[in-house]
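One protein chain omitted, others in place.
Here is chain A:
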Amino acid sequence: MTGDATKTLPLEDLHQAAGAKFGTFAGWSMPVTYPAGVMKEHQHTREHVGLFDISHMKLFAVSGAGATALLTRACPIDAEALQVSQSKLTFFLNEEAGILDDLIVTRLGADRFMVVANAGNAVADEAHLKAIAKDFDAKVEPLDRVFLAIQGPEAEAALAKAGIDGSSLTFMHGFEPRPNWFMSRSGYTGEDGFEIGLPEADARALVARLLADERAMWIGLAARDSLRLEAGLCLHGNDISPDTDPVSGALMWAVPKEIRASGTFIGAEALRAILEKGAGRKRVGLKPEGRQPVRGGAALFDADGNSAGIVTSGGFGPSAGHPVAMGYVSTPLAKAGTKLFADVRGTKVPVEVSALPFTPHRYRKG
């Protein structure tokens, strides 16, 4: 993104009118908090409905007779085995099985898919997927959409009141309810909820209807981060990166067993070698003792002062009521309950390896 001007969201005027404080994230000027503040925004999402503008993320339509073969090559999935409307968390891996990005792939039809990519990787993802697509009868089309997340226990009800029926969807399923719309039951908060990509004019109308409902309010990037951290969800660039792989990232649940041995996706051989040898380190939850947050970048040590790993994300969990973090530790230390220490400004803060998530997921699995 170096040298590029900061990009602004299509609905920026609405965020300004709502009193948002803005910050730059992945090259985008994003609403970080609204006047309610991160604590209230976080709790509101867990209790009612949070409305997030995530238009910095990118939607790609992948279509053509070779679409399933393309995605089966580009990602560690069996795209042919996906049911229509089924969504799957997957990755672009490099040849070393390093994670270039994490993605949600949804099958829209026999030979049509939607791919949702992270903002910071969108440009590289497009080039990567288009380069692979040259060997397949498939088209990769970046879409110009506003992308909204509607998250929380009352999301389905608030959407229904706004005229959008999401009741037929269960968690990790998606469809196209209207022309140029894409809607899935998914999110980044650990709560039930939906993500909807749609044209700007439609988005403005939907936002107005949702905000007329007192159950819904705008939620900024700060609460999005504390919500996803409590839910144990990874932020690419922090918790997963080209230097981590799905094995050390504790994300092998996303790679179907059927393709681990036989898959020909990019990075398959490297992934098999890592699986055979075992990962030297593992991503784990970390619960700091006391009230002091432990942030990404803090070094971890065992009781004898030996290097044990590193914190990759950390902050305060408003619903958990205590600081929460995740990071990588040497595999022998990855067991829940292991006591470690994080270096925070020269002080050794005790932390305990903890199961993820910190707050239970409340997905609508149907």
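Remarks
In this section, a contact is a pair of C-beta atoms (placed from the backbone, for glycine too) under 8 Å apart; a residue touches a chain by one contact, two chains touch by 3 or more; residues count from 1.
Heads up, the rule we're going with is that contacts and distances are computed from a predicted model.
For the chain that does not appear here, its UniProt entry gives the protein name "Glycine cleavage system H protein", which is one of "Glycine cleavage system H protein", "Divalent metal cation (Fe/Co/Zn/Cd) transporter", "Heptaprenyl diphosphate synthase" or "DNA-binding transcriptional regulator YhcF (GntR family)". Interface note: of A:7, A:161, A:295 or A:361, the residue touching the hidden chain in the full complex is A:295. Which of A:133, A:159 or A:222 touches the hidden chain is settled by the complete complex: it is A:222.
Only one of A:50, A:190, A:232 or A:315 touches the absent chain when the whole complex is considered: A:315.
Chain A residues in contact with the hidden partner, per the touch definition given at the top, are 21, 32-33, 37-39, 42, 222-223, 225-226, 291-293, 295, 315-316, 318, 323, 345.
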